[in-house]
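Take a look at this one; I'll ask things after.
A single protein chain has been removed from this complex, and every other one stays in its place.
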Amino acid sequence: MTPDTASVTPDVLLAPLDPAYLADENPARTGLRWSAFLSADALPRAAALLLEAGWHLEDICGLDVREGLMAVYHFDRMTSPGRLAIRVLADRETPVLPSIADIYQGAEWHERETADFYGIAFTGNPNSMPLLLPEGMQGHPLLKDAAARAPLAALLAAQGREDTVLRKAEGFTLLEPAEDAKPAKPAKAKAAATEEGADNA
Amino acid sequence: MVFDILHLAIILFLIAGLAFAGGPLILALLVAPRARGGDLGMSYECGMRPHGNAWTRFGINYYVYALLFIAFDVDVLYLFPAAAHYHTTVGWAAFVEICVFLFFLVLALVYFRAKGVFTWPRKIAL
Amino acid sequence: MAAQDCPVRPPLIAPATGGIDAPIVNVAPVQKILDVCRAMSLWPMTFGLACCAIEMMAVGMARFDISRFGAEVFRPSPRQSDLMIVAGTVTRKMAPALVRLYEQMPAPRYVMALGNCAISGGPFNFEGQYAIVEGVDNLVPVDVYVPGCPPRPEALLEGLFQIQHKITGRRWWPVPAEISGSMGGGA
Partner (left out) sequence: MHSTETLRSHGPACPAASADGGCADDQIAGDGYTCHFEQGARPESLILNMGPQHPSTHGVLRVLLELDGEYIVRAEPVLGYLHRMHEKMAEVKTPAQFMPNMGRVDYLHALAWNWAYVGAVEKLAGIEIPERAEYLRVITCELNRISSHLLWWGAYLLDLGAFTPIMYAFDDREMLLDLLQLMTGSRLTYSSFRFGGVYTDASPAFVQGVRQFVPHLRSRLPMYTALVTENIILRRRIEEVGVIPQDMVARYGASGPVARGSGIAYDVRRAEPYSVYDRFDYEIPLRHEECSMARYMVRMAEIEQSLRIIEQAVESLPDGEHMHPKAPKPSFKLPAGESYFAVEGARGKIGVWIASDGGKTPYRVKLRAPGFSNLALFAECARGTLLADAVAILGSLDMVIPEIDR
């Protein structure tokens, strides 16, 4: 219950890590308070900073999108609640992310679960056995067919979510609608992220 | 020594006891169907294959407890004949002898207690 | 789910092996008497897997009280039980353990598939499923199927009556008015 750590917002906290994208979100719309895109290398440092500031890890969600495999880390605080989503993108061919199980021990199982479902390898996770799937299982059940994959922008930026973008790196194009995105009301209330013009293919 | 009704009773009692214990086993052997095959012979460990064999090192504190148990079991064994013939004794001599016998056993208890055998910590540091 | 890019192939599962030898004294009148004894004192194994296990617990408690019918001695060990109530979803990871537990039960042994999951996979039997066994009868021989998701405790009791019927060849308890004429099983 120390007010100094509780009042530090993630944008200040994560600033030294130079997140590619950081938005102040509308919790009434998405249930999130902040969202950030981080590079894989910055993830363990971010986790260490967050643990120190009193955040706990809620879950790690894998996500199979057109841009690659993504892991979404949801953090929350017990003292002054507000959910933070940290999104890290991994390469589809060699999906490797650093493990944060040495910082958040609870992450070990979440990472193993994500490894089961998506085949993302977490380097540094102390246990390599499958968590939920049986031994000898081949394949990763939650991976999608190439045709069924959606672009990230369609999932995370499609609605009028009234985010306030706090930081955005040069050349960050993940949340801009792809050209073949479904015409599911893309024009209506675009996300703030799409306002900067850099073409995306 | 004359064979009297008491001896017959004892023999009958023994036979009845054996039948009580062995009868169901023999009956089951005769009238029950028997399962075979599969993992029937495997030792049961919550449905999993047991890992490693049972010849592992066990905690030394189990041995001490077993020793204590046996010591007091044997102790009762020796006290029983003494108790059965106690009423034929005269004077305090027998009582003192039994007390001496018990005293040495109690010494063992004191020794084990001093060694800390009776304190089982709820949690050990690893 | 046809032609996936990353095919998901779960490990194969194998049914129970082994069998049951006939008793040495295989005389019909003796076995008939023994069958009545067996049927009236079934010792179920608490093989609680999922939701149905809670209803199985409820059956053992005061309101439904399975001990009225002689089957209240729930045993966790297969060595001491003769009725395996498969209460819940059997996953492929669990299947070897289930088969092993069945094989470790002494004869005579009976199996009750309690709930839709144990019967066919229930709601989890969808196209593209990778984790469950579609019916416990793929693994072990099943004597009685009790449908429901989960079955009500009355249905479990009816399943027990059906097993008793199967063992002794006659029904011992009155048929409830609502389900008379049907196969029983309730729910």
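Think of it as A, B and C in the order they're written, each chain with its own count starting at 1.
Everything below uses one rule, namely that a residue touches a chain if its C-beta (ideal position, glycine included) is under 8 Å from a C-beta of that chain, and two chains touch if they have at least 3 such contacts.
Because the structure is predicted, anything quoted here is derived from the model rather than measured.
Seen in the complete assembly, the chain not on display touches A, B, C.
Taking the complete complex into account, C:A131 is the one of C:A131, C:V144 or C:I167 that touches the chain left out. Listed here are the chain A residues that touch the chain not shown: 27-32, 51, 54-59, 61, 63-64, 72, 74, 76, 78, 81, 83, 85, 103-106, 108-110, 117, 127-136, 141-142, 150, 154-156, 158-159, 161, 182, 184-185. Residue-level contact of chain C with the missing chain is found at 1, 11-14, 17, 46-51, 53-55, 57-58, 61-63, 76, 78, 88-89, 91, 93-97, 99, 101, 123-124, 126-132, 149-150, 152. Remark: the residues of chain B touching the chain excluded from display are 45-53, 56-62, 120, 122-126.
The rule is short, and it goes like this: only the chains that are shown with their structure count from here on.
Averaged C-alpha coordinates put the centre of chain A at 63 Å from the centre of chain B. Centre to centre, using the average C-alpha position, chain A and chain C are separated by 45 Å. Residue numbers of chain A whose C-beta contacts span two or more other chains: none are found. Only residues 119, 133-141, 143-146 of chain A touch chain C when the two sit together in their complex. Residues 3-11, 91-93, 130-131 of chain C touch chain A in their complex.
Within the complex formed with chain C, the residues of chain B that make contact are 29-40, 42, 44, 46-49.
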